[in-house]
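Every protein chain except one is present and positioned as in the full complex.
Naming follows writing order (A, B and C), and every chain is counted from residue 1.
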Amino acid sequence: LEEPLIFEIGDSERTGVDLLAPPKVASRLGGLEREPIGLPGLSEPEAVRHYTRLSRQNFAIDMGLFPLGSCTMKHNPRLNEKMARLPGFSDIHPLQPVDSVQGALELIDSLAHWLKTLTGMPEVAMSPKAGAHGELCGMLAIRAAHEARGEARKVVLVPESAHGTNPATAAFCGYEVENIPATPAGRVDLAALKARLGADVAAVMITNPNTCGLFEPDMIAISEATHAAGAYVYCDGANFNAIVGRVRPGDLGVDAMHINLHKTFSTPHGGGGPGAGPVVFSAALAPFAPLPFVRHTGTHFELVEEEQAHGRGDAHARSFGRMVAFHGQMGMFVRALSYIMSHGADGLRQVAEDAVLNANYVLRSLDDVMTAPFGTSGPCMHEALFDDHFLEGTGVTTIDIAKALIDEGYHPMTMYFPLVVHGAMLIEPTETESKATLDQFIATLRHLVARAKAGEVEHFKAAPHLAPRRRLDETLAARKPVLSWVPESIAAE
Amino acid sequence: LEEPLIFEIGDSERTGVDLLAPPKVASRLGGLEREPIGLPGLSEPEAVRHYTRLSRQNFAIDMGLFPLGSCTMKHNPRLNEKMARLPGFSDIHPLQPVDSVQGALELIDSLAHWLKTLTGMPEVAMSPKAGAHGELCGMLAIRAAHEARGEARKVVLVPESAHGTNPATAAFCGYEVENIPATPAGRVDLAALKARLGADVAAVMITNPNTCGLFEPDMIAISEATHAAGAYVYCDGANFNAIVGRVRPGDLGVDAMHINLHKTFSTPHGGGGPGAGPVVFSAALAPFAPLPFVRHTGTHFELVEEEQAHGRGDAHARSFGRMVAFHGQMGMFVRALSYIMSHGADGLRQVAEDAVLNANYVLRSLDDVMTAPFGTSGPCMHEALFDDHFLEGTGVTTIDIAKALIDEGYHPMTMYFPLVVHGAMLIEPTETESKATLDQFIATLRHLVARAKAGEVEHFKAAPHLAPRRRLDETLAARKPVLSWVPESIAAE
Amino acid sequence: MRYLPLTADDRAAMLGRIGAPSVDDLFRDVPAAARLSGPVEGLPLHMSEMEVERALSAMARKNLTATHVPFFLGCGAYKHHVPASVDHLIQRGEFLTSYTPYQPEIAQGTLQYLFEFQTQVARLTGMDVANASMYDGSTACVEAIFMARRVTRRAKALLSAGLHPHYVSVAKTLTHFTDDEVVASVPVLNEGAPGDDIAALIAAIDDETSCVVVQNPNLFGHVADLSELAARCHEKGALLIAVVTEAVAFGAVRSPGAMGADIVVGEGQSIGGGLSFGGPYLGLFACNHKHVRQMPGRLCGETVDAEGRRGFVLTLSTREQHIRREKATSNICTNSGLISLAFTIHMSLLGEKGLRDLAALNHARAVQVAERLAAIPGVDLLNGPFFNEFTLRLSVEARPAIRRMADAGVLGGVALGRLYPGEASLANGVVVAVTETQTDEDIDRLVAAYEEAVSC
Partner (left out) sequence: MRYLPLTADDRAAMLGRIGAPSVDDLFRDVPAAARLSGPVEGLPLHMSEMEVERALSAMARKNLTATHVPFFLGCGAYKHHVPASVDHLIQRGEFLTSYTPYQPEIAQGTLQYLFEFQTQVARLTGMDVANASMYDGSTACVEAIFMARRVTRRAKALLSAGLHPHYVSVAKTLTHFTDDEVVASVPVLNEGAPGDDIAALIAAIDDETSCVVVQNPNLFGHVADLSELAARCHEKGALLIAVVTEAVAFGAVRSPGAMGADIVVGEGQSIGGGLSFGGPYLGLFACNHKHVRQMPGRLCGETVDAEGRRGFVLTLSTREQHIRREKATSNICTNSGLISLAFTIHMSLLGEKGLRDLAALNHARAVQVAERLAAIPGVDLLNGPFFNEFTLRLSVEARPAIRRMADAGVLGGVALGRLYPGEASLANGVVVAVTETQTDEDIDRLVAAYEEAVSC
């Protein structure tokens, strides 16, 4: 059944909310009354049904495996949702006097302590609102550190396999981006990196484990060389799930790393947010981290905002400033801390182990029928990378395999990323999938590969067949953008 | 995708619950240790996914129209769920000292006040756990009243169109059940009733509005005749939604009526319970009502249990006793009171009006293509009754129409009930459906009727086509009952 | 009127199609004397969501809630920790707002979990089959007595003195009207085995006896071996009905089925459910294959659909009232659907390991608390074997002592005087339940409360 839009079923006179009658007063709007809006209203029964039906057109972790490489779609514990809704967290205002929000500051401080200890780094900025925002935060701190030294370095080195956000962030911060090539084994070419490092290089942005799902064995050497050149190491923390509890990025020489609370620490993706991207800093970058900060003074939690930081020679006096209106994603902090406390130091270590075990199990259960470009370079970390060589001559492409997976009850894997591999398929099962689920997924993929090789190209090209929609015309959407509702649907044309 | 049973995916060593380690103590189980159980466990991710997937095989009010006559499937407001989960209601023990549960007793007393006032009856027993339990409660009070007078009346009169529970309840209470015929206009035959009333008749059990969706215009006369014969009037309250706020059953001479909180007052059906069936009583039956009771004494709420009732010549001294272990369905009371307060006396009246309006709209929008046996006897109440005459010669039956509705996105209407009509289809839209939804439903039914008349009998016989299952073999299930899991599925045979 | 979608325009258009001048006209069959001309008098008008929330929250705040104070009450209702995922899942609209699964093609979600529930309950109780749940333990218990009459064609039920007195009341109420005979006696606080009367029950079984009903652990926490009683019942052609009011005990105590029970009934609230002031709760009902057609309540069974796929349906419904009318096995027509779902999910999360660990934790902490309380002069622990609940005899009357503790913010147990108001021999008794939910600080406060209670 097709679900109409609210504009097609609502009515401007109908409402699903009852309100007290307002007291009679003379308006003080200064004559600036609102013009007609054109908003439809629904009664509660209609709204509940509409959004329930809409929800059922989504795929989600709760429905099946979500093997989306580099995005870590793991189970979202329901305890975390319950905790985030405690009125003591959900119903406090960011500008309340700090004495009235000591528990909230304690929570932020507790989570900060965990993040610093797990990464082995001395400082963390909690306020960034998402991973990309965290990257920005890290790069701004790096730029502020260079400025403080009076240096105007212009270049940021980024490996070929970097996340798309990395160059975007560097460019946004005013840097020129230069790529560093990869070795045939899928790692950063250390020699090439060393050769390029120099007085114009501000930072190296690296992802480790990298986007091929491999750990950079030269990571310490990379950091040492970078530091020797007067530059800083920014690490993309998107893949922290592979090593949390087993490796501390601080021990690898990282200067700044954002942590996607919605990846490693399981705050829900929610269909595209909200995320949270705290950034840990080395001692070298700590003084430049953004405001605000929570500071624990024995029995009391203080909130360091503009006045304290700039007023009195504080540790944060050289902060590069404020990135968001308030204190960051409190709701996500509660969920992440709930997740972290539930696992503990032992459980988080187990998370990394099971995530890596699951990925290697998928890799070794499929590498005979699919092609794993780095399959011979040893174990992968938390994700298994395949390319499309095994599809040569079948007419079936990576995207066709992905769309065919939808019909089998799975979300597609990450496709065509990383760019260093042709027709990449990046599979991250995560630690919250059972062996039985993986066995079923493996069998499904083997079956699809067999069908592709058997010449059933038409089946793949037309997939998905069983989803709420067949393939959608993205070109039409971009060529004639319809970005808000108009009574005449383009589908009716 | 097929969803396996937990016994097929779980493992006795796996668990989705972490627990503190127990302190070391010597067992005091007296040597009666538990033998192996054979219970599978699931991790939380597996459990959430399993039950999420299972849920998606259900139809529900949240998904579409549920036009189930006599069962009043209306919208379940989410506020009510939130209120029932307030720890002050959900987390109190039934045997706490009464001083520590004054708010809970206040809630029960408040709901009792609403129920008594809305029905115009002086007493209400809150403890019955469901509609059928409420019927039992009412009939036990009637029997206790006769016993108190030293009478051993043996017969209960029940109209042909009664709910199946009515005769079952009467029989359970030790009565012989005799049917009273209906008039051609679908009402109780008053003359036949009067003719049968006599010294052996204990009660008349009546449903009003009746199961044909019609109001009994002779209701007051029925009550008067019954009372004149020394018998009591029991009214099945399942259809109270049609008249709530517009008619008080007490004004019709009713002596006892159960109220399905999960019908009229919108506590959720929950896939078959829990319900709640408080029973209102006339002054004649009030002294016999069951324990316990809440009594308000100025500033304090008391709980009248066995001791008080039998100890000191209380108004409840002649109570027929206790029906349940504790105080009734507290969780349902909270939801019902939340619903009732949200509507208020004005809103409840509007509920009845809109419910009746919606039903008549369906009746008059379909009675040209379907046959409405009592369509000429005037307006219906909250449900519209059709029979299967319009299907004559098509080969399509009532159940085929019902199953075809599933494919169109609706729950079937009530079928083959009431029994007084051939191939009955009883449609109750309820007041929480919009005109747009009804228009779509009407169009769908008209289309199905046209297809049936056009000879598409095969389509109907094979329906549903689009549901999670095709028609199920109920005969097999009853002939070879498999009531708990065994490793070899019968489907595999 | 946030739940009512019709607008004034809609109503006018609909009356037009109906051909009625007004909504009042649709109510013309109502006798004029009973037609109200406006809202029912004496009741408030509609309220906003916020106002309702305020009013109900104000009532809720007047109660002392179990999470906020040291809490040690049991006697048929227990506080356990329920995982957050349970409540999340049962609130899915597809479960919450669905109907009794009479249309199996679009109710497989409900039917499959009922099948899982039935299997879990059968295994927990040690029986072959279980039904899809009853209202609560007390109504399940009386239904078992009626079932025993149908099976044995006898009408005398012997009730153990260790059976919950409310269950006894319910059985007496209903059997009064069905002319069954129910034999029950006042419990005695035997040292080492409070409320135990198994030897007396064995002696009392005769050829008229339809069943013996015995709770285990009993109201006083005593755990007994029912094997000999079962053997005697079977010898005499009677059925043994075992009652379990604390479902967590299934994880530690030998099952009733393993001890020979013919019917096991119980209260399932401990798993997945809340205290909720006594309801809604969850009646468990299990028996063996040979008696299944005499079982009350709904049953879900496995079958296949028209394409041969496994599916589930309500079955053997010829026993039920909506088919049989006055010939039904009982008049029950609702089960505790959503509560059984909560039970099933919680039990699936626990699994065998989790349930055993939970039961072991309950038992061990109960032993600890019992020993600490027993060390107080003026407090006697009466139990020998027990699971997570035990009976104390105080040097003072228990009911006022428990009330005073509550006033001071400690819910210290259930005074037997509350349950047996007339019985002087029980007046100093109190039943204390210990689960995984009390903190060490709670226990310290409990001990202090008892010390104070017996010192004054």
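Here is the rule we use: contacts are C-beta pairs under 8 Å (C-beta built on N, C-alpha and C of every residue); 3 or more make two chains touch, one makes a residue touch a chain.
The shown structure was predicted, so the numbers you read here are calculated from the model rather than taken from an experiment.
A.B. asks: From the listed residues A:157, A:256, A:289 or A:330, report the one that touches the chain absent from this view.
C.D. replies: Residue touching the absent chain, from the options given: A:330.
A.B. asks: Please identify which residue in A:351, A:401 or A:421 touches the non-displayed chain.
C.D. replies: Of these options, the touching residue for the absent chain is A:351.
A.B. asks: In the full complex, which bits of subunit B touch the chain not displayed? Write them out.
C.D. replies: Counting only subunit B, the missing chain is touched by 11, 13-20, 42-46, 48, 52, 77-79, 81-82.
A.B. asks: List every residue of subunit C that touches the chain not included in the displayed model.
C.D. replies: The list for subunit C reads 2, 48-50, 54, 81, 83-84, 88, 91-93, 349, 436-437, 439.
Here, only the chains that are shown with their structure count from here on.
A.B. asks: Average the CA atoms of each chain to get its centre, and name the chain whose centre is farthest from that of subunit C.
C.D. replies: That would be chain A.
A.B. asks: Between what two chains do the most C-beta pairs come into contact?
C.D. replies: Pair with the most C-beta pairs in contact: B-C.
A.B. asks: How many angstrom lie between the centres of subunit A and subunit C, each centre taken as the mean Cα position?
C.D. replies: 46
A.B. asks: Counting only Cα atoms for the centres, state how far subunit A is from subunit B in Å.
C.D. replies: The separation of the two C-alpha centroids amounts to 48 Å.
A.B. asks: Residues of subunit B touching 2+ other chains?
C.D. replies: 44, 48, 52, 56, 61-63, 75, 77, 342, 432-434
A.B. asks: Note the residues in subunit C that touch 2 or more other chains, in rising order.
C.D. replies: 1-5, 46-47, 49, 51, 83, 85, 87-88, 93
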